[in-house]
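Here we show just some of the chains, and they stay where they sit in the whole.
Read from first to last, the chains carry the letters A and B; within each, the first residue is number 1.
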Amino acid sequence: MAHGYVSDKERYLARLKRIEGQTRGIHRMIDEDVYCIDVLTQISAITSALENVALALLDDHINHCVRHAAEHGGKDEIDEKLNEVNAAITRLVKS
Amino acid sequence: MAHGYVSDKERYLARLKRIEGQTRGIHRMIDEDVYCIDVLTQISAITSALENVALALLDDHINHCVRHAAEHGGKDEIDEKLNEVNAAITRLVKS
């Protein structure tokens, strides 16, 4: 079964390409001795962008993979999916 | 006056190069239809790595730029530096 995000793949790839470019941008800022506060501002922007990608992926995962398992899977499969989701949420909240 | 991080520049550049590579890795994971949970795990790792870079930069900034201003600068310069730091902390906490 295709993962939840596959239907939106191009958008995810574009967002990640942009984040990769922003990360390279920070490398350049440090290399060019840009003022610390400006570098920090850029890092906060990337952290938020990554967080939003993660929330969108989690949303897709819950709405497709978890949902499919709950509707069609056996007890073990559902247990596994739900444990995975809860662990992913904890990592996201704690990171 | 050189920024606080300049004395540690090579280490920052190496850390950022690694994060850039990790971000490219996520792009590849999505491109190769890797399971959502594994992608989410990788994003949490990058968010934490970025957060640690930001905390280190902030530490350097406070210990050098802010400290220098407080020791040698006039009232206006100190006000400006402290306002900048507080705004950077808020962005970091809220991102």
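Keep in mind that, in the parts below, a residue touches a chain if its C-beta (ideal position, glycine included) is under 8 Å from a C-beta of that chain, and two chains touch if they have at least 3 such contacts.
On a predicted model such as this, the values are computed, not experimentally measured, just so you know.
The copy number for the entire complex in this file, given 2 shown chains of one sequence, is 4.
Operating definition for what follows: only the chains that are shown with their structure count from here on.
Relative orientation of subunit A with respect to subunit B corresponds to a rotation of 180°, obtained by superposing CA atoms and rounded to a multiple of 5.
Subunit B has its Cα centroid 19 Å from the Cα centroid of subunit A.
For subunit A in complex with subunit B, the residues that touch the partner chain are 2-6, 9, 12-13, 16-17, 19-20, 23-24, 26-27, 30-31, 33, 35-37, 39-41, 43-48, 50-51, 53-54, 57-58, 60-61, 65, 84-85, 87-88, 91-92, 94-95.
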